[in-house]
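Shown here: the complex without one of its protein chains, the others still in place.
Showing chain A:
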């Protein structure tokens, strides 16, 4: 829990900054039976990033990395929209479910391909997934034929823009996926095996772990998460844009994982940390809008904040900078822990 104190503290600090600049920032109200508010929006718009980052967490825990998630987001969205656009009735639930199935199946197949290149062929993960990162954009454009496919399907709209039980549907999807991963990795033994392979692949093989299969499953799962994120993004705007959907999301996702305290060197991973990391990035984006940072400097501003966040996270940096001032008991840690419980 202590590991999560820093990301949680940073998230709270960012939210407080927003409170200063935006009145009623923490206010949540019910309109037409739906929850509304800035905090809900952060969750809602952050949902695709959280999903992608969760998949990325497992990949990074195996000492790998998946650069292709952005392309998979575009491909999944394009495939779903293409299928729906050919339906006789775009509101047919069965037809939409079929389209979703085909899109997610394609995403998983692409993930298996990544895993195959990494585990069986033995290509370094950054190169293996770079292939799909580049080729995937082309594939997405082939699917959409270079156009932006626009659809008009109410059931599909639900995924990214709809509400269920007063909550945005995207949040529910994230909650379900998070619960599933947490169960499989922490209640069952998958987490231990992933951390073991990431910590020492050869020792794991000699201990009888089927590391090849494990890697393929992890990459496939990461692609599945990206696929679901792709459906959310395309559903939210009821269209598929092969060029721009999920652009650079892989970098935000990697960042979220790192901010959440999972090391790029593999091994130990933290799902809670990743969720916090993704929320930090989403909050930062919101903050940039509410602060009124000029659009041409937003990227620079974001990079600056991320740098500070990463430095604050590093125990070595903290020791260097705060050593002289922090002689009395460090006050930040207990405050952070309280926050952890709430999130």
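Points to keep in mind about this one:
To be clear about the criterion, a contact is a pair of C-beta atoms (placed from the backbone, for glycine too) under 8 Å apart; a residue touches a chain by one contact, two chains touch by 3 or more; residues count from 1.
Going forward, contacts and distances are computed from a predicted model.
Of "Chemotaxis protein CheW", "ATP-binding cassette domain-containing protein", "Multisubunit sodium/proton antiporter MrpC subunit" or "Sarcosine oxidase subunit delta", only "ATP-binding cassette domain-containing protein" is the UniProt protein name of the chain excluded from the display. Note on the undisplayed chain: of the listed residues A:71, A:114, A:204 or A:274, the one touching it is A:204. Chain A residues in contact with the hidden partner, per the touch definition given at the top, are 184, 187-190, 192-193, 195-196, 199-200, 202-210, 214, 267-268.
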